[in-house]
Each structure stands twice: as C-alpha cells, then as structure tokens.
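Removed from the display is one protein chain of the complex; every other protein chain stays in position.
Should a chain be cited, it is by its letter among A and B, assigned in written order, with residues numbered from 1 in that chain.
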Amino acid sequence: MKLGEDIDTRPLLLVPVLALLAWPLIGSGSTWLTLTVAGLAMGMIIFIMASGLTLVFGLMDVLNFGHGLFIALGAFVATSVLGAMGDWTGSGEWWRNMVAVLPAMLIAMAVAAAVGLAFERFIVRPVYGQHLKQILITMGGMIIGEELIKVIWGPQQIALPLPEAMRGAVLWGDAAIEKYRLLAVAVGLAVFAVQMWVLGRTKIGLLIRAGVQDREMVESLGYRIRRLFIGVFVAGSALAGLGGVMWGLYQQNVVPQMGAQVNVLIFIVIIIGGLGSTGGALIGALLVGLMANYTGFLAPKVALFSNIALMAAILLWRPQGVYPVANR
Amino acid sequence: MFNRLISNDAPRSRLLAALLLVILLGLALAPFLFPGVKALSVAAKVLIFVVLVAGFDLLLGYTGIVSFAHTMFFGIGAYGIAMASNTWGPTWGSLAAGFALSLALTLVLSLAIGLFSLRVRAIFFAMITLAVAAAFQTLASQLSDFTGGEDGLSFKLPELLLPSTEFSDAPFLGVSLDGRLLCYYLLFVIALAAMLSLLRIVNSPFGRVLQAIRENEFRAEAIGYRVVVYRTLSSVLSALYACVAGAMLALWLRYNGPDTSLSFEIMMDVLLIVVIGGMGTVYGAAIGAVLFLLAQSYLQDLLRLASEATTAVPLLSSLLSPDRWLLWLGLLFVMSVYYFPTGVVGRLRMRAAPVSSGVAR
Partner (left out) sequence: MNKQVMSSNLLSLEGVHTHIGAYHILHGVDLQVPRGELTMLLGRNGAGKTTTLRTIMGLWPASQGRISFGGEDITALNTPAIAQKNIAYVPENMGIFSDLTVKENMLLAARSAQHAAQMDETRLQWIFKLFPAVEKFWNHPAGKLSGGQKQMLAVARAIVEPRDLLIIDEPSKGLAPAIIQNMIDAFQQLKHSGVTILLVEQNMHFAQQLGDTVAVMDNGRVVHAGRMQALAVDKALQQSLLGLAL
C-alpha cells in the first residue's frame, strides 16, 4: 500500500459511489441513512477481522484458511466474560458497561493471540512456501479448533446480548441509528488509525512494509523476519479475536461455525482489497458491508451473490485487487 | 487384458492390491455379505463418495488445484434428479432429462469458473470457489419454489427402482430381490465405470500433461502446453464426476436438500478422504472412502464406549464424545498432510518398492 505523496485515489471513491447509487434505489433518505450506517459498522467489524489476514499474507505469503477460528474464539470468550459480569452489563450506565466490555475484548484478544502463537508454531510453520498444504492444513486446524470450542462451550448457539447502555438507537430526523453501530464504526476507525500509525511511523511498521515488498532484502539487512512474521500473525489473530467479540455482539449470538461462516466474507474482502494491503482491506470491507445491507433490504435472496458479483466486477477492473502490493 | 482395463495403473503393492480386491468384492456382494439396512446404506455411500472423491483427486492430486466448488456440482447433480422427478414425474425419461440438464449446467459453470479463475493464483482460485460454493448453497435454500428450500425435496423413483417392486417372491441367499437391490447395483456399475474411466484419463497423455503442469507450470507452458486449457479441462471433468455422484446420491436417498449435498461438511469430508487415501492415486479415493465411512459409522460407537468409560474425567469424556468424532478425524487429517502426504496408498506403495526410482510421485 502506498503512504505519503501519491495515494491512488480512485478506489477511495468506490465507497461513496456505492452509497450514492443505492440512495435512489432505496428511496427514503432516512432508511438509506440507517442502512448506510449499518453497512459501515458491519464493514468496520469485518475490516478488523480481515486486516490481520491480509498482512500475514502480504508479509509471508501464507494464507490462513483457518482465520475464522480466532474470530469464533474471541466471540466465545466474550460470552464467558460478559456472562460472568451480568451486573455490570445489566446497568444502564455507559461506564459500567465498559468495565465489562473492555476486559472482555482484552481477554478475547489475549486468548486469540495465544492460540495464534500455537497455530503458527504447529500448523503453519511446517508448511511455509507450500500453498497447497497451507490451504489443507489451516482448514484442518480450523476444524480441530471448532470442535474444541464445542467441547469447551458446547455445540449449541449461545446468546450474546448487548449491554444495556449500548442498546437502542439515536434519532436523526426520521432515521434511527443504532448506538452499537456507531460504536463499531468508532472502534474500527481507531483500529485502522493505530495500524496506519504503526505501519507508517514505527520501525516495526517499516520492516513490515519493506518485508511485504522484498523479504530477502530485509533479511540481508540483518533482520530476523521470521520473528516479525510471528508477531504479525499473533497480532492478526488478536485482531480477529476483537472482531469476533464485536461480530458476536452485532449478531447478538454466537455459534461454533461462525468462524467458517464469516471466512467467506473475509476472503471476498481481501481479494477486493488486494492481498497484502491494509487500505485495500478497509475499502473492501466497507464495500462488502454496505452491499450486504443494501441488498439485504432491497433483494434479500441475492445478498451473498451480490458480494460475489461485486468481487467479480472489481477483479475485472483490477485483477489483483484495488491496491495490489508491489513485487508480486 | 486386465492391465488394459485398469489402464496399466497397477496398485504396485501386493497389500494394496489385496485391499482393493477386498473392497471390490465387499461392495459387489454387500447386500449378501452384510445384512441390514445400515450396512447397505454405508456401502451405497461408499460407492457415491468413491466417484465424488476420485473426481476431486483428478483436480487436486493430478492437477494440483484446490477447488471448494466441488460440492456445488455434487448438489447440482442431486437436484437435477430430484427436481426432474418432482416436476415431470418419476419416469426414466424425466430422470434422464434432469440428469442431462444438470450435466449441462455443470459443464457451463465449471467452464466459467475455470476460465475466469484459473488465470489467477491458486490461493485466489481457492478463495473464489469457496465464496461461490457458499453463495450457491444459500441460493439453493432460498429458491424454495424450485428446490424445496431448507426442507429439500422428497421424490419418487421409477418403478423398477422402488423398494416395493419385487422381482421374485422368494429371497435369494437371504436377500429379497427388490427395486432397492437393483438401485444398489446400478450405483455399483456406475461407480466401477467411473473409476475405470478415471484411471484411463489420468494415464493418458492428457493426464501426463496435467502432472507436468502440477510439477512445474512454468516449464510446461514453456514447452508449449497451454496451461489454462488443460486446467480448465481438468476442472470441467472433475465437476462432471461430481455431478454424476450427485445423481447417484439422489437415486439412493430419494431426497435432496441443501445440507445433504451442498454443505461445507461434505467438502471437508472429501478433503479428508483424498488426503488420507492418497492424493494423485485414484485408488486412494476408494481406500479413503471406505476408511472414512467405516469410521463415520462405527467409530462413533467406539467413541461412545470410551466416553462413557471416562465420565469420571469430564473433559476427557467430552473430548471422546461420539459427537466430536470430527475432532479426531481432523487431527488425523492434519497429521496425514504432514507425515503421510501420499496417504495410505502412497505408504503402501513405498513399502512395496523401497528403492525409489527417483521420479516424483
């Protein structure tokens, strides 16, 4: 992805263009606003989940088909933590809710990170450079993980209700905008900002950006890029865990298969964005979120297909995604 | 002459040959050897999965491509039969028409997917097929007018294949000669034909080019083979076999729904079978299917015993619960990819010929 002077601006226009195209189709301005915010919120959550995956691929050419596992794990951990803090989530005061939600997020991230560390060590590391085996093994890893989730939490669906103060909507004219969705957008933007800061302003971020371009040269400069990769993998898993918490709260329930379910959406997002590009992942995620919500309203039966059509359209325009990473 | 039948693709290991023979005889005589509804059901499933997985092996093992859209074509084949019977009545003509239509749809879709996606990297292709298959499954459950939606379609078979049709009053060797038996042997013949034709394909010049592409795409292109063409052909052929397997499934179950043929679980089962059995061997599909389906049907009973025996240790008991059999199979799968990448068949062949000829698999 490009930082600094020449940011390729055309893909940035895709999001507002899609939103504007949908307005006349939807008709009502207030409905459009509600759907757009919902779409942006969903998109932000998907971005949080997808950003780790795309960096891992960009940096080390590893595609983790089991990424959904960390998402599911994060969501399930949140059910346990929030379940245990009922009196905090039941309160109508914001700060009390946050006392429950923030630890839930942090613990979910920590658990996902720890599992990510083990996953990298035992599942991914033995198959560096062998794409076919990576696909098979990471899928296998996800199945094992999903079954273990069923062992620990049981195979059935578990409710994950929103804390009291986060429920409900604010009114803007005729439009009802759910509070949680605004929160999701805020968190997503914060995550994006932190990622951009790390990538653009720290040495580690520099190493990652350079490593995505030319891994060999970074090693020749004396850096152990393997360690960097482990770090990025673990960070990506942690982000997926955070995304899982937010996704679980968005749906208000969790199932062990949720990782596999959302995997497809994430893949569509990173293909649209360009494998290895954080900015691309954001654009892809927002597009997918908006598309899902608009079609969910206009033509629910074709919702998933619409995202595939979107992906196909973008690939016809730019076969490597909107921001292809150089040197690939 | 026998060699020509199996296209000179000998098992190359006496143990393997013996196993295959046992499987062949077992399946051929299943109704007589294994009485009971469950056993015959397992045998029929083996036949169906052999065709499904062998077709997948053509794509994965011989061409080196992972496609998650395989179950989509499985579903198309099954729905073809189901919808034809429901819409046009349970006659041989309507079934033939339905089957022809599903083959046509399979051809068109697999061609489209192949041409569009095979130009991109393998990872892209895998992801795209995953997305397409997921979308198709959703579509099938939503177009309830045609497909019966979530509930699926129950339908009738032509009279010859109905269980109620009796060909003789007295049972033969303890088995009643009814339409169900005929149906089973119909599946058997189809499966046998599929295996032999696949052996012919992979051992033909076409098959050799596929393997060359799998080993070194760049070189194959440089020598003059249009890689995209070969890959697309392989993808289309593989899809057609899946379609046939789907038709077999519908014939046997007399029912089809989104979960019966389109679910992700089935895709995983296919992957498990092909890896455990042995990628790039065709015979691996047979061995793997038998192992897998036996495990699926009977391992659960074993796990149930183990789980009950360990109720004192709740976590262990939970891990050994028969519902968690996929956990153990998943572990076996991961280990197979690491330690037995050539699967059961590969292992047996290596034992039989310890002096490697130095040529890659």
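Going forward, contacts are C-beta pairs under 8 Å (C-beta built on N, C-alpha and C of every residue); 3 or more make two chains touch, one makes a residue touch a chain.
From a predicted model like this one, the values you see are computed outputs, not experimental measurements.
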| item | value |
| --- | --- |
| Interface partners of the hidden chain - shown chains only, full complex considered | A |
| Hidden-chain contact residue, picked from the options A:Leu207, A:Ala235 or A:Met311 | A:Leu207 |
| Absent-chain contact - pick from A:Ala190, A:Met217, A:Ala299 or A:Ala313 | A:Met217 |
| Touching residues (missing chain, whole complex) on chain A | 1-6, 202-203, 206-207, 209-210, 213-214, 216-225, 326 |
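Methods note: only the chains that are shown with their structure count from here on.
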| item | value |
| --- | --- |
| Residues of chain B defined as touching chain A within the complex | 60, 64, 66, 116, 119-120, 122-124, 126-128, 130-132, 134-135, 138-139, 142-143, 264, 268, 271, 275, 315, 318-319, 321, 323-324, 326-327, 330-331, 333-334, 337-338, 341 |
| List of chain A residues in touch with chain B within their complex | 57, 63, 65, 123, 126-127, 131-133, 135-137, 139-141, 143-144, 147-148, 150-151, 155, 260, 263-264, 267-268, 271, 275, 301-305, 307-308, 311-312, 315, 319 |
